[in-house]
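All protein chains of the complex are present and in place, except for one that has been dropped.
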Amino acid sequence: MSWQWFHRLGSPRWFYQKSSAWLPWLGAAALLLLTVGIVWGLGFAPEDAKQGNSYRIIYIHVPAAFLALAGYYIMAISGAIGLIWKMKLSFVVMRAAAPIGAVLTFVALFTGAVWGKPTWGTYWVWDARITSMLILFFLYLGVMALSGAFSREQSGDKASALLALVGTVNIPIIYKSVDWWFTLHQPATLKLTEASTIDPSMFYPLITMIAGFYLFYAWVLTLHTRALILQREWRTQWVRELMGTSSAARG
Amino acid sequence: MMEFQFDSLAGFLAMNGHGPYVWAAYGVALLAMAALVLVPTLRQKALRAEIARRVRQEEARRRAAQGARATHTAPELAD
Partner (left out) sequence: MPGQGGARRAVRFSRLPGFLTLLRTEFILAARRRADIVNPLLFFVTVLAMMPLGIGPEPEMLARMAPGLIWVMALLATLLSQESLFRNDYEDGSLEQLALQSQPLYFPVLAKVLVHWLVTGLPLALLSPLLGMMLNLGAAGYWPLFVSLVLGTASLSLIGGVGAALTVALRRPGLLLALIIMPLYVPVLIFGTGTVQAALDGYSFGPQLAILGAILATAAALAPLASAGAIRISLEN
């Protein structure tokens, strides 16, 4: 059947062996783009007329926030694939995505807070976007805590996948409600820089950073997934053979 | 169009008074990202070592058992 590729995709062994080949390239590309983006954003992009140099935090803040949100969907979709097609690999990817997403959400929150101090005069504002990010952070922590609470691995996989899916249904509702709540409680003067009016000389480094973060995410997700695969599959024959060839002792 | 925006390294570090904020944000973000790379890499390394150790142990045990059974064929196990 032509579905074979799909099932091969679900095999941890296939993924582990294939990813060994492209992992260094992925890492190199991510680091290259990030370095270019950071140097460009920190040193060569012009100063913002209103915010001064503090706006340079945007080059980390916005990509981190992008990936924090996208990461939740990646986690939930892999969980759903695992639940529907019972694929081992997709549960591993889901578990690997949870801590990465949580860290990126934390980065987005932290950089946002530090950016807020010179811009708004305070570290924390209950702004719609910040509040949504905070709730996203809690959602990630919930998935992580639940997946770790089960003694049986498969139950933890399925339960946290289901929770991630429930969270996915909720995210748009949470975002809309927080947005509405914010317009109710705050005057509309506290606005971040509108991304649509950003000058090209500031925008290109931002695009570079966003691309770099996507590659970085793919790289780190692969790294975490590989470590988890080894941890789960160490009893299997293929892992033993893999290790056996490296230790080179055969009778 | 592309030129360095600061006249000196000190100016670059100070960022017109916004230095602490910018550098704190970048520092923490880069630290967190480095951790995202290092944690699975080190874990992978530790796991590989652990699995290799177990594989070797089992192999040695199997060989010892084989050696006990076949007492007269020893030369190939000499390594």
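Each chain carries a letter (A and B) given by its place in the written order, and its residues are counted from 1.
Throughout what follows, contacts are C-beta pairs under 8 Å (C-beta built on N, C-alpha and C of every residue); 3 or more make two chains touch, one makes a residue touch a chain.
Everything numeric here is computed off the predicted structure, so don't read it as measured data.
The missing chain, though absent from the view, touches A when the full complex is examined. Touch with the chain omitted from the figure is made, among A:S20, A:Q154 or A:S201, by A:Q154. Within the full complex, the residue among A:A21, A:A49 or A:V169 touching the omitted chain is A:V169. Think of the hidden chain as still there; on subunit A it touches residues 135, 138-139, 141-143, 145-146, 149-152, 154-155, 158-159, 162-163, 165-167, 169-170, 173-174, 176-178, 180-181, 184.
Just so we're on the same page, only the chains that are shown with their structure count from here on.
Separating the CA-averaged centres of subunit A and subunit B is a span of 20 Å.
Residue ranges of subunit A in contact with subunit B, taken from their complex: 27, 38, 42-47, 52-54, 56-57, 60-61, 64, 100, 103-104, 106-107, 110-111, 114-115, 117-118, 201, 216, 219-220, 223-224, 226-227, 230-231, 234, 239-240, 243-244, 246-247, 249, 251. The touching residues of subunit B, counted against subunit A in their complex, run 1-6, 12, 15-19, 21-22, 24-26, 28-29, 32-33, 35-37, 39-41, 43-44, 47-48, 50-52, 54-56, 59, 62-63, 66, 76-77.
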